[in-house]
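My questions all concern the structure below.
All protein chains but one are shown in place.
Letters A, B and C name the chains as they come in the text, with residue numbers starting at 1 for each one.
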Amino acid sequence: MKRIGIITSGGDCGGLNGVIKGAAAMARAHGATCFVIPNGYAGLYNLIEFDSLTELTEERIDAIDANLAGSEAGHSRVKVKKIEDPNKYERIKAGLKKFNLEGLIISGGDDSGSVLVDLTEHGIKCVHAPKTMDLDLQTYSVGADSTINRIATFVEDLKTTARTHNRILALEVFGRYAGHTAFRGGVAAGADAIIIPEIPCDFDIIYAHMKQRYFRRIMNSDVRSGTYMIVVAEGIKDASGNEIVDESSTPDAFGHKRLAGAGTYVTQQLTKRLKADPTVAEHMKKAGMFVQGINEIPEVRAVTPGHLVRCGHSSAYDVNFGKEVGSGAFILLNQGISGVTVAGISGGKVRYMATKEAIAQRFVDTNQVAIYEAQGICFGRLPGVVNTVPELLTGNIERLY
Amino acid sequence: MKRIGIITSGGDCGGLNGVIKGAAAMARAHGATCFVIPNGYAGLYNLIEFDSLTELTEERIDAIDANLAGSEAGHSRVKVKKIEDPNKYERIKAGLKKFNLEGLIISGGDDSGSVLVDLTEHGIKCVHAPKTMDLDLQTYSVGADSTINRIATFVEDLKTTARTHNRILALEVFGRYAGHTAFRGGVAAGADAIIIPEIPCDFDIIYAHMKQRYFRRIMNSDVRSGTYMIVVAEGIKDASGNEIVDESSTPDAFGHKRLAGAGTYVTQQLTKRLKADPTVAEHMKKAGMFVQGINEIPEVRAVTPGHLVRCGHSSAYDVNFGKEVGSGAFILLNQGISGVTVAGISGGKVRYMATKEAIAQRFVDTNQVAIYEAQGICFGRLPGVVNTVPELLTGNIERLY
Amino acid sequence: MKRIGIITSGGDCGGLNGVIKGAAAMARAHGATCFVIPNGYAGLYNLIEFDSLTELTEERIDAIDANLAGSEAGHSRVKVKKIEDPNKYERIKAGLKKFNLEGLIISGGDDSGSVLVDLTEHGIKCVHAPKTMDLDLQTYSVGADSTINRIATFVEDLKTTARTHNRILALEVFGRYAGHTAFRGGVAAGADAIIIPEIPCDFDIIYAHMKQRYFRRIMNSDVRSGTYMIVVAEGIKDASGNEIVDESSTPDAFGHKRLAGAGTYVTQQLTKRLKADPTVAEHMKKAGMFVQGINEIPEVRAVTPGHLVRCGHSSAYDVNFGKEVGSGAFILLNQGISGVTVAGISGGKVRYMATKEAIAQRFVDTNQVAIYEAQGICFGRLPGVVNTVPELLTGNIERLY
Partner (left out) sequence: MKRIGIITSGGDCGGLNGVIKGAAAMARAHGATCFVIPNGYAGLYNLIEFDSLTELTEERIDAIDANLAGSEAGHSRVKVKKIEDPNKYERIKAGLKKFNLEGLIISGGDDSGSVLVDLTEHGIKCVHAPKTMDLDLQTYSVGADSTINRIATFVEDLKTTARTHNRILALEVFGRYAGHTAFRGGVAAGADAIIIPEIPCDFDIIYAHMKQRYFRRIMNSDVRSGTYMIVVAEGIKDASGNEIVDESSTPDAFGHKRLAGAGTYVTQQLTKRLKADPTVAEHMKKAGMFVQGINEIPEVRAVTPGHLVRCGHSSAYDVNFGKEVGSGAFILLNQGISGVTVAGISGGKVRYMATKEAIAQRFVDTNQVAIYEAQGICFGRLPGVVNTVPELLTGNIERLY
């Protein structure tokens, strides 16, 4: 295969530039060339109208900074399925033919993966380099580690303001169906509570945990200082297991309804309980914090960093993984393998899965959650049982890096 | 003076721990001791009820990390004027007497400064160490430089996500009446437009500037990539000079009404114009970005980092300045000077102003704005005239550090 | 088991505080308590002389910041084998007995692991939580990911100064026998060459790679700007496979001789070749950089960040992994398993290896190196063959997080 198009799609995150560089450099090593198809599926659909495509020469690859998050190739909100043009696949094929592109490397999440399955069925050879900040594919996917590090840093930073005002703070992060980044970012930063879609949240349990811990900290501090930090995924469910969906919103391009602000919801739930709890005033008085009519209960605040958790820099792991799955995608494509998702390269093997299988949603393992509940983090339920069987390993074991 | 209380108050920010350390260490050097009055005016009002106060010994000073933003002493939303207790000043004096505190060092902004004027009039000796992230006092005040650096970093980081999706992005930051941090953070990060309360914003002007620059970037990019970054202060005014106040909100403890979300407002103003502009589709088509019904105009998004711009770390300058005004506050208090605001220490002089004068609001100088308009930044008006007279300096000149 | 001592030992790095917090919190969840044995094996040897030990209560655990690198428990250069006291094991046992400590959790690298084997043979129950920044144990070990991120950031930062002066720059990092962190940090930051102990370095090959790439960049730059970045591990070998050891140095506590400065060595090797190469002046002239007697060849510089790559913050992954292996260490110890190294917790299993096996040195896989050689990075040899067999995966796969 001599000429390959690269597309990145979906939400942006860390590691995407690593995928592009890895694919393009590996192609060059095999005498092939990669070309950028700009702005995701918008560019793919409009390919036929382009005068020229940017070739990823040694020089041009050099100019891409893999340490920067986001994608040099660009994304758009266009999903192939949603394009109403009945001739869209013909138009796409005509575009590929115009530039003699023999295959595609597509980096994206589950929506992109399903597009890839479509394209493959329409006879277009494609390999999928997994990307989703949410980490809810079966494989690891670029972006998650960068985001988890950013979430952790933000929580850590927010502790200074929370402690100064003795506030309870909820940081709302992405995670519509799976809470991997809230979970791992929260653990990393020492959050007191982590609320994820996988575990319906009983706010009475969070409240009780918060009240004990918050006032203990304040009373044990010689300057009467304390806080309670919550990390909450946008897609949380209440104790009855219902999503906190904003019913008034219209579905997006991918058919998803907007969720209600999880941070605000947490704030309201806790404030309501603080106001209704007659013992809080007593605690505030003991702490010297109570002032009638002005400072009777602690404040609860939400922070929603939004795009800030997905931008800026790529973590070292995401660049490494990105370069490997990008390279691997070329190697597989070059060997005629299509419709698959690269899982990684190790021990001289390019590991991959069928894309249909790879994009099945993967949720946070509640066994793992129980390990952290035992360590004192509240997940909005009564702590699970730590069910850990020792397992002896021998020989060469799989590991990060 | 042998025993002094330290209070920090108002919004938290960088440099406050420097103030506390500087004051306490300078007191120790003069054989005096500082004590922490916890949680701002809540602690001052309730002082009488405390069993003990934390003394800032060598050990305890050591334990305060001046590199962390926020305040070891703590803040609260309590403002002395708002406390309804008619005996509040007697109660405060009784508290001070209980612990034999002869004077107060208060670090805060204009509201704290006015409390300090009150307290002075009630016979309590106080010196003011200026703090406001907003930089709208007459003197420099701790917190501004830290915040400006954080704003700049956030804008820089956001460029990766904005460019990836070819989005126009507005970062909303604090600044109710004065736009110093939006201005300086925006300049530092190379924002394309900066909207501040001092300059009523004509969105037609912003829109024209945006459209030219945004599409120029995309067409000049070999991967059709571009963005347009806006930094907007919360307290912006529209072209007729009216604040974007949320009328439905109730006034806070300091009598301020909540402002409408400036980021959202900017987003709406620009999106409205993009939708109404018949030439945009043509530009989108030329860029290969147009897809009927899905991607007809560029997206405009807002990010509101909130507390994230005021937390985390203190900049080096804020720690240096904080330690100097903290030290200076003790020196002045120890010499019997009260009711004043420290402006800095240099050349062997502790410089100060009457607090009444120091807390007069200082706005962004529109002469300085014109310098950046000439450099291509849009401030929502037609560029001002660069009116710069050369001025020859000789001898020892004032400078940062 | 009710009372357990925690020891951290060897070089410090990220994730250690996670280990301590994870172990102590998991112990509390089982009704047991952990105690800090201060300063590594110095504290263990002197335990008998302590009046008290710090108990890791809920409060005290709270006070440990897992986001900070390094260890709250402290380290020292003491290795039990090197202590000349013939009664040392009796003394250690007496110390453990004095405080009724029934077992030890020890976090350290290969040297600590071998001490653990010793202690186990002397009847002291211990579990090993793997730590080594160098990543040269069989399992993943806390510290590596934090260090790799720091190396990557430093290389990225150094590009600004290198490009400004058109310098070739070598960043020297730790890695006496294994080059994992140089390798992964270099890949992450887009280093042009990476020199690791596993691959004897032929400087003629590096030189040729550098010359081509460096001058290509400069000539392709419209401001005649270029650089070439090298990451080099301290323990590199020359083309004949000999270590660059400083023969004049005396062995350290662990019997290791000091290695010669790898950064300086690289600098000398490249400068020597630049001086001897008659075509360099021509290149310099073409670039407009040549000035007789002053600027005839490009400069090569070395930077040795030393401790800076191991301090500061822990990466999110290191905290997560640390908390898990700390927890796992308690769980195993509590089940009577001793003399083992925790490899991780996943899927409800605490996975472990015999410590003797776990501390066997693991080197960089040269198959993986070949993947990056194909992408254009020079490792001081002719590029290896990319020998990658596709491997289809199904079902639940192992992954980071």
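The working rule: a contact is a pair of C-beta atoms (placed from the backbone, for glycine too) under 8 Å apart; a residue touches a chain by one contact, two chains touch by 3 or more.
These numbers were taken from a predicted model, which means no experiment stands behind them.
Peer 1: Just to confirm, in the complete assembly, which displayed chains does the hidden chain contact?
Peer 2: B, C
Peer 1: With the full complex in mind, choose from B:Arg184, B:Lys211, B:Arg224 or B:Arg273 the residue touching the hidden chain.
Peer 2: Here the residue in touch with the unshown chain is B:Arg184.
Peer 1: Of B:Ser9, B:Asn39, B:Asn149 or B:Asn295, which sits in contact with the chain we cannot see?
Peer 2: Of these options, the touching residue for the absent chain is B:Asn149.
Peer 1: Among C:Ile4, C:Ala23 or C:Val36, choose the residue that contacts the chain missing from this document, as touch is defined above.
Peer 2: C:Val36
Peer 1: By the contact criterion defined above, which parts of chain C meet the unshown chain? Give residue numbers in ascending order.
Peer 2: Listed in rising order, the touching residues are 8, 12, 16, 36, 38-39, 42-43, 45-47, 49-50, 54, 68-79, 82-85, 154, 156-166, 169, 222-225, 253, 285, 288-295, 299, 301, 303-308, 310-313.
Peer 1: For review purposes, identify every residue of chain B that touches the missing chain, sorted by number.
Peer 2: Residues of chain B in contact with the hidden chain: 21-22, 25-26, 28-29, 58-59, 61-62, 65-67, 135, 138-140, 144-145, 148-149, 151-152, 156, 180, 184-185, 187-190, 216-217, 220, 314-317, 319-321, 323-324, 327-328, 331-332, 335, 337, 343, 345-354, 357, 365, 367-368, 371-372, 374-376, 386-394, 396-401.
Note that only the chains that are shown with their structure count from here on.
Peer 1: Edges wherever two chains touch, nodes for the chains themselves; is that graph a line, a ring, a star, complete, or other here?
Peer 2: Drawn as a graph, the chains make an open path, so a line.
Peer 1: Which chain maximises the distance between its CA centroid and that of chain C?
Peer 2: B
Peer 1: Please report how many Å separate the Cα centroid of chain B from that of chain C, as a whole number.
Peer 2: About 41 Å separates the centre of chain B from that of chain C.
Peer 1: When the C-alpha atoms of chain A and chain B are each averaged to a single point, how far apart are the two points in Å?
Peer 2: So the centre of chain A lies 31 Å away from the centre of chain B.
Peer 1: Could you list the positions in chain B whose residues touch two or more of the other chains?
Peer 2: none
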